[in-house]
Structures are given as C-alpha cells and as structure tokens.
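Of the protein chains in this complex, all but one are displayed in their positions.
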Amino acid sequence: MTRDRALRSVVLATPLVWAVAFMFVPYLIIFTYSFWLKQYPTFVPAFQFGNYLQLLVDPQYYQVLLRTAKIAILVALSALAIAYPFAYYLVFKVTSARLRLTLYMAVIAPLWVSYLLRAYIWKTILGSEGVINSFLVWIGILDTPTDIFLYNQFSMVVTLTYIFIPFMVMPIYTALEKIPRNLIEASKDLGVGPFGTLFKVIWPLSLPGVFAGMTFAFCLTFGDFVAPFLVGGPDGVMVANVITSQYGAALNWPLGSALAIVMLIIVLGIIELSDRFERSGRINLA
Amino acid sequence: MTFNNLYRSTTAMALALSCVATPALAEGEVNILTWEGYADQSFVAQFEQESGCKVTATYVGSNDDFAPKLAAGGGVYDLITPSIDTTKTMIAAGFVEPIDTSKITEWNNIYEKFRTAEGINHDGEVYGVPYAWGAIAFMYRVDKFPEAPTSIADLWDEKVKGKVSLWDDKSAIYVAARLNGDNDIYNLNDEQIERAKQKLIEQKPLVRKYWATAGELVDLYAAGEVWISNTWAGYQSSLIMEKGIEVKEFIPKENAEGWMDSWMVVKDTPNLDCAYKFLNMQSDQAGQCGVANVNGYSAANPVAAKKCMTPEQYDALHQDDPDYLNSLLLWENLEARLEAYTNAWNAVKSAN
Partner (left out) sequence: MSKIVEIDAVTKIYGGSVLAVDDLSLAIEEGEFVTLLGPSGCGKTTLLRMLAGFESPDRGRIRLAGEDVTDRPPYRRDVNMVFQDYALFPHLSVAKNVAFGLERQRLDRAEIARRVGDALALVGLADKAERRPHELSGGQRQRVALARAIVRRPKVLLLDEPLSALDANLREAMQVELKHLHEKLGLTFVMVTHDQTEALVMSDRIVLMKDGRIAQVGAPAELYNNPATPYVASFIGTSNLLPARISAIADGRALIAFSGTRCHVPAPTGSAAGQNLMVGLRPEKLRLATATDMAGEGRQILDVTVEESLFHGNSVRLRCAAPGGDILLVDCQLTQSQVTIPAGGASVRLAFNEADLNVFGADDRT
C-alpha cells in the first residue's frame, strides 16, 4: 500500500521535476540575466531595466521583431495555402486508404530528415546556378540567371514553409477527418454546391486544426535562426539571430536575455490567443 | 553562430570517437577549443604517439565563441586559440593563466612583434603563445573583373550588385570605416561608427549574403553567387581554386586588417603537463608547418617555419617580409567599445 503510494508519487513527480529542472530553471536564469548589467569584459549582477529600455529605444530591435513577425506570418499563410488543399484532397478525394496513408507519410516523412539538409536543398534549387535558374535560362525566359530567388526574404519564406508544412498538414488533416461526412451531404442536400460547402461547412469546422497549424508555423518560424543563416540575405536577420549575436559576438548576455524574454512573451501571447480562438470556435461534433 | 557550434561539435564528436579508436598509450590528455585545422590529424597524430597525450578538439566558428563557452563553466578545455582582438578579454575575464615562457623552447624564435603584443601581455606576465597570422585580405573572381580591383570601394560599386559578400562580423565596421577615411579603426568614436554603419547600410542592396563561416564563403563562390568579398587570406582562396574557380587575393589601397592567433592556457587546468608538451609541438616545426599546410596561414615562428617550408611557400606566406606584417592593421581588443561596434553591425543587419 505505502509502496504503491511511494511509487505513484515518484511516477508523478518525475515529469514535474523534469519540467522544473529543464524548463523553469533555465527560464528563471534567463529572466534574472535580463536585469544584469553589461560591463567589460563580461557582465555583472544588477537589478535594472536598462536592457529592456534599450530594446525600446534602439530601432533595430523592433525592426527585427517586425521583420520576424512578418516572415512568420508569411510562412504561416503560405504553409496554410499549401497544406489545406493537400489535406482536403487527402481526406475527401483520395478513396484508397493505402494511397492516402502513402501521401500523408510523404509529407510527414521529411520530419525525420535533417533540418539542415532540407534547408540546403533549397539553396541548390533557388541559387543563381540552381535548378530554377538553369531551367529558365534553358527554355529562354531568362538570358542570364537571376538572383531574386535566393538569399532574400522570399527564399526564407519558401524554405521555412517547406520545413514547417508537416506541422500544418497534421492538425488540419486531423480536423478534416473528424468532420462527419453526413454534414457535407446535408449541405449538398440543402442545395449548396461543393464550393459553398467548403466555405460554409468544412472550413469553419476545420478551424481548430487551422489555428493549431498556424500557431505551430508561426512560433517555429519566430524562433528560427537557421534559415536566415542558410538562405537569408543581408535583410534576413531574425530575432533569434540577434539573440545569438548578443550571447556571442557582443558578449552581452543581459541584453540577449531581455530580448529572449520579450520573444518568449510574444510567442506565449500568440499561443494564448490561438488557444482562445480555438476554444471559442470549438464545436461539439458529437 | 550557434549553428556553427552545432556543426562543429558534431565534427568534434566524430573526431573524439576516432581518437578513442586509436590505440592510445593515453598517459594524459589535453582538451582544446580551437579553429578547424589547428589540431589536424596530419600533425597531431604523431604528437599523440610520442607524448602519450590524447588530444580532444572542439571547434569554434568565430572568436565570439570562446567567451560564452568558458563563461558557461570551466573544467572542459585546457587550451584555447583566440585571436589577438579577443585575448585581452580572456585575460580580463580571468579565463586564462600566465604562461611560463621558459618552458617553451622556441619562445625566442617567435616574431618579437607578436611576443610583445599588448593583447597577450598583462602586468608583466605573458598569457599567449603566438601561433599563426594572416591578413583579412580581399578576393575576387578573376574572370569577372577585366580590371583588377584595388580598393574597398570596389565592393560598393553598382556594377557588382548582388555579387558582393562581407564577413558577418564586426570587421565589417573596420572595412567601412577605412572606406570613409577613418583609419584608426580600433578606436572609432561614436560618430565614426555611425558613418561606417550608414556606409554599410548603403551597401546592402549590393550584398548577396554576409558570410559567416569559411566554408560558406567557399560555397558562395563555388555556386557563382559571389564575385568579390573579404577573406581569411590564404585559406578560402585555395579551397575555391581547388573547385576550379580562379580567384585572386588583394590588399586594397585602404589597407587590410591583420590577425594573429595565440595559444592560451585555461586557468587551473589539470592537464598542464600535456598542455605544455602540446604548446612546444605547436610552436615548433610540426605545428608551424602543420598549420601553414592545412590552413594556408603564415607561421608565428619564422625560424621553425624556414626549416620545414619550401622557399616558395616561405616567400608566399610573407615569412621574410616584415614590411608586409607591419603594414597590416593588427587586430586590437576593443574592450568596452566592443558593444558599440557590435551594436552598429547588428543595426546594419536589422536595417530594412
């Protein structure tokens, strides 16, 4: 009896200890650093809001935050634009269960492939001597290769969209699959054609999946630092890169921490917002 | 830069594994945090055999990586190789301990300019063993420039729009400052830094990409993305040439920065014995020609270098050319001004 209880408390306590040790403690450390003071050669403990003030005063920080948000929104929207029709096609148009599974896995499988490798692939596709340019020159649309495909925000959006599409497809697929088929029949029965049914029935009922996918794509993009490094151009720096630079080059952990805290608050805000949306739109499908 | 660490540490792990696999007579060990090539198997393997000290290397992608790794807690590394602009920070932060130069056999053969450099001397103590040096030269694709570029201004030329690259580093501020005629690049005032910043923002539309790692610049040239950039002289150009693309290095009329890397001993290392054995190997023929052959850098000990280099190599690496060495603007520690430089550089990258 007591041994059972001891065992149970161990089982329950383990994840809690894990969360405290590996999540809350690091957050707490970063939070503490954010009030410290940069002082050559490193930084010293203090309690002051100078770092946060600097984030407000120096335009580079909100410029980067805005740029990061813009890219994250673009990634979320383009991932949605691709993932939704794909998931819709899988759920409603593919009748063979095996084909459906194969196509689904084809989208999910890249998650097991290295992030870096997947980002690198886009360099070879979008580059000046890459696949697209070679093709456009070959068929005569271009005289000389263009550099508009790579090392700019476009290539970052393309790469990140490609990388985060599985996170968009999965929740949307699940949401679409949960929609009872007879609701779609009912809509058609009531004189509403396929498009009307898509917008009036399927889309609203799949919104929880859409919100979940958009949140994934937005937050993952918001914290990304590899895409700017690999396929971003001179205007590609995002928040995570600035944080990295503050921790490294500038050796200004306090400022980096303050920026990390601001970023954390934004991401948590987005998650909370999406959660509320999802909750208000949550529908009893029973 | 964290990506670098990730990438490098994977390589380091592979290396560490391969070290485990060698039949080591491991009597001791030495753990180093350094640049790729500085602990190349081509010369370190023999050292391990002879000394019985197992060498484990972790690589950095930038000078900015040393402080964070050491600040995160000690006991991991015994030796580090920061550049002369970073050494002073290591000393000031108390990360490293003085070196007993009497235990370095080749000490007096090292360029005096380096031995006495301010960056590695503090309160009458020596903190670094100079190892390798070079210039932050400029480089261009020979086939794309009918007329050889001679000035930094050539990287601000509309004609090379979309084909320019600069090192993603505070050194970009040095470059722009010289273009502005502000030649005391390590002591720029706020106004001069602001001017350099504006100059760099003005250049942004021409820039294809800021390069962050040596390999990245090589890839950019190889993929035809970049025609002109700055470079770690001797290193990337040879890698690019190997890929069949002809590039040429040049020192612009606005001059070039010079760098020098020194070995430093991390405070309270338990592996002092192996560390000194390693320092002696590195400052003598094995290490000096090793780094010259692997990385294409010039050696800090011209006496040792002369013994193991061909006259052509000796000449090409400017080992007998004090004027060249003295013309370079040898990196200096920016101390408290570092923040102003890095903020300006970050502001350039953040600008729309």
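Here the chain labels run A and B in written order, and each chain numbers its own residues starting at 1.
As a convention for this text, contacts are C-beta pairs under 8 Å (C-beta built on N, C-alpha and C of every residue); 3 or more make two chains touch, one makes a residue touch a chain.
Treat the numbers as computed from the prediction; the structure is a model and nothing was measured.
J.: Counting contacts across the entire complex, name the shown chains the missing chain touches.
T.: Taken over the complete structure, the missing chain's partners among displayed chains are A.
J.: Among A:7, A:148, A:190 or A:265, which residue is in contact with the omitted chain in the full complex?
T.: A:190
J.: Pick out the residues on chain A that sit against the missing chain.
T.: Those residues of chain A that touch the unshown chain are 180, 182-183, 185-193, 196, 200-201, 204-205, 281, 283-286.
By definition in this document, only the chains that are shown with their structure count from here on.
J.: Which part of chain A faces chain B closely enough to touch in the complex?
T.: Touching chain B from chain A are residues 38, 40-42, 58-61, 63-64, 67, 116, 123, 127-130, 145, 147, 150-151, 225-226, 229, 232-235, 237, 241-242, 244-245, 247-253.
J.: Using the touch definition from the top, list the residues of chain B that touch chain A in their complex.
T.: 1-3, 7, 62, 64-65, 67-68, 71, 88-89, 92-93, 162, 169-170, 204, 207-210, 212, 223-225, 335-336, 338-339, 342-343, 345-347, 349-352
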